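For this depiction, one protein chain was excluded, whereas all remaining protein chains were kept in their positions.
Up next, chain A:
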Amino acid sequence: MLANRGLASALKKNLVGSKNAISLQLARSMAVKVNGDKGQVEISPVQCYKTDGPSLWVDTTKEEAVQALRDITTMRRLEISADLMYKSQIIKGFCHLYDGQEAVALGMNLGSTKDDHIVTSYRDHCFQYIRGDSVKRILAELTGRSTGSTKGKGGSMHMYYPKNNFWGGNGIVGAQVPLGAGLALAAKYHANKGMARGEVSSKAVSFTLYGDGAANQGQVFEAMNMAYLWKLPCIFVIENNKYGMGTSTSKASSNEEFYRRYDPLPGIKVDGMDVFSVKQCCKFARDYCLSGKGPFVLEMNTYRYHGHSMSDPGLTYRSREEVSGIRKERDPIDRLKRIVTELGFMTDAEIKDLEKKVRAEVDEAVEFAKTSPEPELKELYTEVFAKEPLPYIRGTDGIYGHGVCEWARK
């Protein structure tokens, strides 16, 4: 096993796939191959159920890896800033943070296209970001400002980016799972020109995310059953961060092997703290679904550093040592940094520089979110119904010059 950084850069010139290529074993059994701006990363073995699983060598490029590091650094900074903003009481609404789990959103984005649908739970800031929204708009949504992702109407749990098929967060545990199956149905329906159960395979899949807690909601099983019956291109992704609110998986789930819990659906347990594992498995599951074979299950083995929400310190049901141990051993950013430097795509100095830039960008977004204007009062009674001009919304009579019940006054 070689884990020597000097050697790594010396071996940079080795051609990918050539018989002289030497794999570099990183700490914790990772290895890379490099060829100029192209590279390959070996991921740790995955656990499979009713499938052989993907190749353990993942292709990447300098552009992709550098951008990935930039994105994951931004996500972390975004969540840390949200934490600080919440604590200084400028965030409205409930707030659930994603730090620790960033590799899932990032890897999924790399392993999918913008035509693929993604729908997730209330822990949604980083998905919103990775599907194309700006940090400014995300933070402004958290502060309930008019410049936010949904004009300040929803807050933390309610942001959407339909342009790139991100169907948002959801405030109710598990409620998004049948929605995701519905998105998959729509994908198939469109490919089959209006035939819901036609034979043509669809061009897009639906990544339907939920947590280990939501995995016990009845509607999850209902959605899976329908998805399998109708061979929908739906990838059920369980982000197993070990705790559903304050209850550990062992106390909430009779079968903790979520990837093999839904006979007859095939599944893979993925290292959710490794961007490239997530990317590879999402790609694999996507190909499987697109071939018309039906739904697939991915269990992301991940961890949240924060508590369930901002009102949960996150230490009553798990130890400080457990959290710091995972931060030290499995942090997705540390791992990506190591891969990027081992591939020779970036130097430590370049990474430091990138971190500084990201920090400045997010700080600017924080200011933006703090100083943007409040939503107009009409946001209270618009978009309740589709009709234009505005329908009569009871209760708001005359108060803001809207909704006066004319016919009743004549």
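Operating definition for what follows: a residue touches a chain if its C-beta (ideal position, glycine included) is under 8 Å from a C-beta of that chain, and two chains touch if they have at least 3 such contacts; residues count from 1.
Operating definition for what follows: contacts and distances are computed from a predicted model.
Which protein name, taken from UniProt, belongs to the chain you can't see among "3-methyl-2-oxobutanoate dehydrogenase (2-methylpropanoyl-transferring)", "Elongator complex protein 6", "Heat shock protein 16" or "Pescadillo homolog"?
"3-methyl-2-oxobutanoate dehydrogenase (2-methylpropanoyl-transferring)"
Of the residues A:L84, A:I172, A:V200 or A:L229, which one touches the chain left out of the display?
A:I172
Can you say which of A:S202, A:Q219, A:S277 or A:T341 touches the chain missing from this structure?
A:Q219
One chain is left out of this view; which of A:K163, A:K251 or A:K352 touches it in the full complex?
Per the contact definition at the top, the residue touching the missing chain is A:K251.
Pick out the residues on chain A that sit against the missing chain.
Listed in rising order, the touching residues are 92-94, 144-145, 152-158, 171-174, 213-214, 216-219, 244-247, 251-253, 311-312, 316-317, 374-375, 377, 379-381, 384, 393-396.
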